[in-house]
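Following this message is one structure expressed as structure tokens.
Every protein chain except one is present and positioned as in the full complex.
Let's turn to subunit A:
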Amino acid sequence: MYRYDEFDHAFVAARVNQFRDQVERRLSGEISEDAFKPLRLMNGVYLQLHAYMLRVAIPYGTLNGRQMRKLAHIARVYDRGYGHFTTRQNIQYNWPKLSDMPAILEELAEVEMHAIQTSGNCIRNVTADHFAGAAADEVADPRPYAEILRQWSSVHPEFSFLPRKFKIAVTGSERDRAAIQVHDIGLQLKKDEEGRLGFAVWIGGGQGRTPILAKKVRDFLPEADLLSYVTAIMRVYNLHGRRDNKYKARIKILVHETGVEQLSAEIEAEWEHLKDGELKLPAADISAINAYFAPPALTDRAEGWGELAEWKKSDPSFADWVGRNVAPHRHPDYAMVTISLKPIGGIPGDASADQMDAVARLAEEFAHDEIRVTHEQNLVLPHVALADLEPLYRALVADGLATANAGLITDIIACPGLDYCALANARSIPVAQDISNRFGDPARQADIGDLKIKISGCINACGHHHVGHIGILGVEKKGAELYQISLGGSGDEKASIGEIIGRGFEPERITDAVETIVDTYLESRTSAEETFLECYRRIGAGPFKTALYGGAAEAA
């Protein structure tokens, strides 16, 4: 777990005091809304549909029990008793008062958290694989590099006023759990033939109005060159990124319009000036940051193997939960546990203050005090002994957190949509709830198998609909909500952008449409082992269009 040093503490404290002064001057009328808006956005404060919204950074999705308790406390004291975990591994509060913001930020600083750069045209919270430091298939822990990028990018004078927001993701495995190909920069840790650590570097991915997959510009970048090379990318983007049109300002448009070959040549040319300078990462610095992320001392607990087998035999519900929500740890006696924030009929990503407290307590008791937030709006306890899985499960059941649906059709991503978001055109949450209720039967979910539904309430794609196996985009048409479906998207190492399947569906018909798609898959798959995505990639959109529209599909 990264811990603040003296610089971090002083930096965050100074920012809190600065913002307190700005809020006081805004409330007294000394500064106008026009002057204040960029200042509040720099501190993660938005004005949404019903109230202000505060977005708090959870760097690379990692936090401990004390921090989670603080998030619960803020939900209880300053909000309406809950928080919303987002696809950016952040947490958002929907109802805080502007006048309370300085107090909230001060409380966050007490536990080494903040809301800096969770908004604005700057480098945002760096995201990472939620299984970092624990996954059996990991080449190296991506979080130290995400932390290095965070320190480098925080209030970076050259990159605080970019053409648009900028998102970086880091994964530590061949299996991409950080969706790096839909980020402005995606970094995949790998080793070269001589065993040296470095990165494959991808640029120009993104969703939103113009979804584009990233292009690889480096197959291997030595780890010491991380900051110099990312700086070179940022400089080329900052120079050429369009500032005349916000819809064309992201680096993905620059890559698309310039061509990756030419842009890559410019990046390499810029890097030549930088690579042997002060941005070269000394091995001692990398080692120092790595030390902060040292894995917990995991004692061997081989008794868990036998106990787990017995528990699974005696309790099918527990066995189902283990089957879906428990993944292999690098230590054979341990596991990584996904805590679903997708109860059947619930709001994806929402957790009550009591649930957050419960997760904090369980992390301390069973998981070496580590918690992760996933980009799929769930939580993870990354280091749980097999011998502790059963008591952990019992506690999760008691706290309403044991839904055994990780990766299943009810494990839906949904943005806040028009119920909260000022940018949205349509609601997302009720659509997710309705689909969740329709497919809530555990046996039916198990029969369908792996299937990712992702829902956005507007074209900005916070719900990642472009990379949903089934993506749903809410639009407004003639003053009414309409839901457009895309199929075949994926945000993993075999990333793909979903194909729009045809005209949109009214709110009361969207769940039926999803059911038609699912039924078509079930009728078309070669066996239960062929997943929805595999089946779609084999048979294409045709059978789904025919089932939905009778062969008369037309674009919405």
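What we mean here is this: a contact is a pair of C-beta atoms (placed from the backbone, for glycine too) under 8 Å apart; a residue touches a chain by one contact, two chains touch by 3 or more; residues count from 1.
We take it that contacts and distances are computed from a predicted model.
**Q** Out of "Aspartate carbamoyltransferase catalytic subunit", "2-oxoisovalerate dehydrogenase subunit alpha", "Radical SAM/Cys-rich domain protein" or "Nitrite reductase", what name does the UniProt record list for the absent chain?
**A** Its UniProt record gives the name "Nitrite reductase".
**Q** Check the options A:99, A:262, A:314 or A:526 and report the residue that touches the missing chain.
**A** Candidates A:99, A:262, A:314 or A:526; residue touching the omitted chain: A:99.
**Q** Of the residues A:195, A:277 or A:479, which one touches the chain left out of the display?
**A** A:479
**Q** Tell me which residue among A:403, A:456, A:511 or A:531 touches the hidden chain in the full complex.
**A** For the chain that is not drawn, the touching residue is A:403.
**Q** Write down which of A:49, A:289 or A:522 is the residue touching the left-out chain.
**A** Hidden-chain contact among the options goes to A:49.
**Q** Applying the definition given at the start, please give the residues of subunit A touching the unseen chain.
**A** Contacting residues on subunit A, toward the hidden partner: 26-29, 32-33, 47-52, 80-84, 97-99, 343-347, 350-355, 397, 400, 402-405, 410, 418-420, 424, 426-427, 429-430, 433, 440-442, 445, 476, 479-481.
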